[in-house]
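Submitted below is the structure of interest, expressed as structure tokens.
Only one protein chain is missing; all other protein chains are in place.
For clarity, chains are labelled A, B and C in written order, and residue numbers in each chain start from 1.
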Amino acid sequence: MAITGVMRSGLAQIRVLDMEESVKFYTEIVGLNEVCRTDDGRVCLKTYDEFDHHCLTLRQAESAGLDFFGFKVDCDCLLDKIAEDAKAFGQECEFIDANSDQPGFGRRLAVKIPNGHRIDLYADVEISEPHPMLKNPHIWSSRPRGVGARFFDHGLLAGPNSAETVRFFIEVMGLSKVEVVRMPDGNGDIATWLSCNTRLHDVAVLEFPDPGKLHHVAFSLRDWDEIGRAADFMAVNGVVIDAGPTRHAVTRGQTIYFFDPSGNRIETYAADFAYFPDMPVREWDFSELTWGINYYDHDNKIKPSFLGVVT
Amino acid sequence: MAITGVMRSGLAQIRVLDMEESVKFYTEIVGLNEVCRTDDGRVCLKTYDEFDHHCLTLRQAESAGLDFFGFKVDCDCLLDKIAEDAKAFGQECEFIDANSDQPGFGRRLAVKIPNGHRIDLYADVEISEPHPMLKNPHIWSSRPRGVGARFFDHGLLAGPNSAETVRFFIEVMGLSKVEVVRMPDGNGDIATWLSCNTRLHDVAVLEFPDPGKLHHVAFSLRDWDEIGRAADFMAVNGVVIDAGPTRHAVTRGQTIYFFDPSGNRIETYAADFAYFPDMPVREWDFSELTWGINYYDHDNKIKPSFLGVVT
Amino acid sequence: MAITGVMRSGLAQIRVLDMEESVKFYTEIVGLNEVCRTDDGRVCLKTYDEFDHHCLTLRQAESAGLDFFGFKVDCDCLLDKIAEDAKAFGQECEFIDANSDQPGFGRRLAVKIPNGHRIDLYADVEISEPHPMLKNPHIWSSRPRGVGARFFDHGLLAGPNSAETVRFFIEVMGLSKVEVVRMPDGNGDIATWLSCNTRLHDVAVLEFPDPGKLHHVAFSLRDWDEIGRAADFMAVNGVVIDAGPTRHAVTRGQTIYFFDPSGNRIETYAADFAYFPDMPVREWDFSELTWGINYYDHDNKIKPSFLGVVT
Partner (left out) sequence: MAITGVMRSGLAQIRVLDMEESVKFYTEIVGLNEVCRTDDGRVCLKTYDEFDHHCLTLRQAESAGLDFFGFKVDCDCLLDKIAEDAKAFGQECEFIDANSDQPGFGRRLAVKIPNGHRIDLYADVEISEPHPMLKNPHIWSSRPRGVGARFFDHGLLAGPNSAETVRFFIEVMGLSKVEVVRMPDGNGDIATWLSCNTRLHDVAVLEFPDPGKLHHVAFSLRDWDEIGRAADFMAVNGVVIDAGPTRHAVTRGQTIYFFDPSGNRIETYAADFAYFPDMPVREWDFSELTWGINYYDHDNKIKPSFLGVVT
């Protein structure tokens, strides 16, 4: 396989304030499918076009936010190697038993990374229904619901120590730096987009004072038409849209940001091109970030909520 | 890098009957940019959104067809390893000096594969203009011309010994089998799609009596709207469309096939999803191939020209 | 009102062979809504975005085809004037009582026109559910089903005496000639597109040996993206597509032709521009009709079934 090692981001566990309201939101609006519920009441969901057992786990809690963000690797044996490297990098690691808290998943390696987030890595995942057809396949076996999210796409993790965090993703996990926004003073980067495949990002890292904060988790849509239809569907259904539909100049993707009922920011994102790791890094001056975020920006200032609100 | 080894197909040298007519076609219709001409009169072209020096070389000749089909690997050192493995597999190999016949390219390994095609592998490629912007990048530095081909995408190579050819791509080059069409009698595959990244195919292999035949080379477009606009642009300009705009059920891509002035079949292709090598292989019965090729097929038979005409 | 007199085509009664199968097709595939059933077992349907009581009536019969094709006029008083003019033109007329056979419709004037078709004209129509919202309106009150047909759009009526038929539509009903295809010998027109508003056609007339034959009835979709999604939906559901998705060069519309379970040809049509009656007539030579019908035509011949099969 030419996609080796860490293959893609593919799992997030998110805290929600009201489980049934949240399940309704993620199934009816985002279009995910409920796969199963755990004994402790968590709910596992997936898109209609994925094979892996689930990509999103909801956990009811007192406050919204992200429990962990996960990556699939191509071989279970790699988990030991990454654990070793992560420890050498100075990070705490822990193995979690297969099927212990994420049904359908083999053992996972949980690593605390420098920005306060927990990253889970895993190799063995069962296939669950629904998944794409395999024999004389139609484009779907059942018409997508809601906005029809296609695939778990990426997360934007806010927290301190961005530089160390980025270094961890590159040196320990083998990701590539795709795009960066320079700090106002030009020293270092305020935000970095990182990929382990042809996505424009599997994960992005935002410098932020508080550790372990979630800016957003994103699901892919196909193109501008799907983005427009998703915005219509959200509008009809009273979803609170935070930004978009618009295009980021950073990563060139087309996007809508919106909030789940607990205030977690979710994105639907349509990539414009395929990244390869031999492409040069694209760089942004902080002063150009306004149109970097909203390419059609007209006020020349970012809404304070967009950068300030995290969970 | 998580995309390692053989990273992508990225270069083809095609024979054309009339150079100036062909250059006009590839620049004004397909939207490629002329990068340079060689001393022996070949012309090197690239899309507006690629970094590599060029992706298509045109060579004037008595008959149309494909001279070789190329893949980029992540490290020059890998070429020696592949040469060794290819020889062990029983294939002839030859190294071609840097900059000898493809300006901007480092040394290449040319391998004769079992279906009579020549595959070139290379690691070092200079960046040429135009390429995507790198500093506070806009979506393009100059508006795309013609149908606005975005990226070299894949080729479909026709010839005998498909099974051996597929085995070569998998065992020696590390590609993954994405999708197959079974032979009418169910023994073996008449066609196989293979990927080394998240494309639905970097190369596809079609069983065909004559060796070294080109079915088509494809350039990517973004989505159904670009496919429709491309079809309009071709129609206005009198391009001979062979099939489409339509969707393949096989690979789920949206497509137009058309002919260059020499009769080489070219495709513009919009992928519908991103492949990963942990996805199961998708299988087609030969009897379903009609709608596998044209999802909106209404006659329930494939145009004989579509499978029969190669160069 | 600046749209006066005959305002639009808006009603067709079609014969089907099996009522329940047909209702299922028109509601689940085309996306119409069942409004009511008549005592004699006919079923009345409408799109989600229309106000008029219904636009399609299905009648079970031994053979498929069209009972009548209807136009809405701006005032009931106009019916008497048209009856008079139609008689003076030499056509038989008959008034049909309000609510007698089309629930929700006022009295209708039925005119036998020279190509053997029956045209019904009516002014008073009740509003039925569902219809577009009127107070702080969302884009729909309930998500469209199937391919989401938006509006009754036009019909193509085949039969003899085209020239007289066209003259009737223009002189008696006030339609405008939008586009014509000349006969092979250049004498007269083999097909004519006629409009009474800004549609590219409310009705088209095709010279054909047998009287009263239906080539197709069309429902509007919005754009190429909806055409593509409709084609996908039809393909997944095994609908027999006759042609498309493609663009007509004649009228410039984007289209899919498909068959209902009884063999009536139905079209989903996306107009590309708005016609006005001060635009000059557009003319086609018969020899160019191939790409006039299928702008992306590659065989340079029309499928015999497309022009030959009517109901």
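Methods note: a residue touches a chain if its C-beta (ideal position, glycine included) is under 8 Å from a C-beta of that chain, and two chains touch if they have at least 3 such contacts.
Since this is a predicted model, take the numbers as computed values, not measurements.
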*Absent-chain contact - pick from A:D101, A:D124 or A:D232*: A:D232
*Omitted-chain contact residue, chosen from C:K87, C:H138 or C:R167*: C:H138
*Absent-chain contact - pick from A:A158, A:A243, A:M279 or A:V310*: A:A243
*asked:* Please output the residues of subunit A touching the missing chain, sorted low to high.
replied: 224-225, 228, 231-232, 234-235, 240-247, 249, 254, 256, 291, 295-299, 303
*Since one chain has been left out of the picture, which residues of subunit C touch it in the full complex?*
1-8, 49, 51, 72, 74, 127, 132-139, 150-151, 174-176, 195-199, 220, 222-225, 247, 249, 252, 272-274, 276-285, 288, 292, 295
_Counting contacts across the full complex, list the positions on subunit B that touch the omitted chain._
138-140, 143, 225, 232-233, 235-236
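Operating definition for what follows: only the chains that are shown with their structure count from here on.
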*Looking at where subunit A touches subunit B, is over half of the residue numbers used by both copies, so same, or under half, so different?*
same
*Calculate how many whole Å lie between the centre of subunit B and the centre of subunit C, each centre taken as the average of the chain's C-alpha atoms.*
44
*Where the CA atoms of subunit A average out and where those of subunit C average out, how many Å apart are those spots?*
48
_Measuring centre to centre with CA averages, how many angstrom lie between subunit A and subunit B?_
31
*When you check subunit C against every other chain, which residues touch at least two of them?*
225, 232, 235
